[in-house]
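All protein chains of the complex are present and in place, except for one that has been dropped.
Chain nomenclature is as follows: A and B, assigned in order of appearance, with residue numbering initiated at 1 for each chain independently.
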Amino acid sequence: MAKMILIDQQACTGCRQCELVCSIHHTGTANPARSRISTIKWESEGFYLPVVCQQCLEPACATVCPTNAIGKEATTDRVVVDHDRCIGCKMCVMACPFGAMGVDTHESRVTKCDLCDGAPTCVRFCEAGALTFVEADVAHLAKQRASGSRFAALVGAHR
Amino acid sequence: MKASPKSREGQVRCLNCFERFRPEKKAERATCPSCGIEWRISYPYPTTPKIRGPVWDHYPTPE
Partner (left out) sequence: MALNRKLAFIDLSSGEIEISEIPRELREKYLGGRGLDIHLLFKHLEPGVDPLGPENVCCISAGILVGTPASASARTHIMAKSPLTGLLGSSNMGGFFAPELRYAGFDHLVIRGQAEKPVCLWIHNGEIEIRDAAHLWGLDTFETQEAIRDELRDPEIKALAIGVAGENLVRFANVVTGHKNAAGRTGMGAVLGSKNLKAIAARGTMGIDLAQPREALEYDREVCNQIASTKFGQIMQRWGTMFIYGVTNSTGLVRVNNFQSNQHPDSEKIECENMDEHSTGTAGCFGCQLHCRHRYVIKDGKYAGTYGEGPEYTSQGAWGAEVGCRDFPTILYGNHLVNKLGLDTLETGSLISWGMELFEKGIITKEDTGGLDLKFGNTDAVIEMIRQIAHREGFGDVLADGPKGAMERLPAEAAPLCVHVKGMSNLHSDERPTPSLALGIATATRGSDHLRSRPAIDLYYLPEPLLRKIYGSPVPYDGPLTSDYGDYDGKAWMVFWQEMLYMAVDCLGVCKFHTIFLSPNMPAFDEFSKWLKLIPGLEMSPKDVWDVAERAYNLERLFNLREGATRKDDWLVDRYFDEPTPRGFDVVRNKTLDRDKFKAMLDEYYELHGWDKKGRVTDETLERLDLAAAVGSN
């Protein structure tokens, strides 16, 4: 079953290590501006949220692409850009509700998260555990268990 | 990712005599077997004890 990056917002400490290592993995330079993942921070509220391509099941980027350069890859479930077909019109950049599709001016192409071909670097380096790479079909279970624990503690069912 | 070194798991180090000892699981108080100082214990993680401070009532005072 395909895996997905699961974001635990509450665990994020805002360190932006994910941005740093993503940019190094993909570009060989240290430059969060070229990272495919961004940790958006609201400093005065102490609210931090990593935002990355959600590898949508029905990607808006694919829908608007005039050359059908964007599609879902069957084995990994990734949304992939075929750069041979892509004309760089940037409609996908406009269409994506998450801002996950970006433009890399160094490479003159649109870029997005490609899950690092199966071993996401951001996940590898996230110490806080805000980013995990999990089987998509059971991604919700950990949260169900956590919510169940809170209820169980309330009724004294477990310690 | 949050595992303490295996050999030292569950141990604390007495701040008086520096000997290591293992408090009872989840105990909030523990006495150093070496020097007898009684400590309050807290848990940064469920199985990782840390000395929080002395039990002040039993703190040694000079004669």
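Here, a residue touches a chain if its C-beta (ideal position, glycine included) is under 8 Å from a C-beta of that chain, and two chains touch if they have at least 3 such contacts.
Only a predicted model underlies this, so the values are computations on that prediction, with no experimental measurement involved.
Asks: Would you indicate which residue among A:Ala30, A:Val51, A:Ile87 or A:Ala146 is in contact with the undisplayed chain?
Replies: Only one of A:Ala30, A:Val51, A:Ile87 or A:Ala146 touches the chain omitted from view, namely A:Ala30.
Asks: In the full complex, which bits of subunit A touch the chain not displayed? Write them out.
Replies: These residues touch the chain not displayed: 10, 13-17, 20-21, 23-25, 27-34, 43-46, 48, 106, 121, 124-125, 127-128.
Asks: Suppose we count only contacts with the excluded chain; which residues of subunit B make the list?
Replies: Counting over the whole complex, subunit B touches the hidden chain at residues 1-5, 8, 15-16, 18, 42, 44-45, 48, 50-54, 56, 59-60, 62.
Following the convention adopted for this analysis, only the chains that are shown with their structure count from here on.
Asks: What whole-Å value do you get for the distance between subunit A and subunit B if each is reduced to the mean of its CA atoms?
Replies: Those two chain centres are 42 Å apart.
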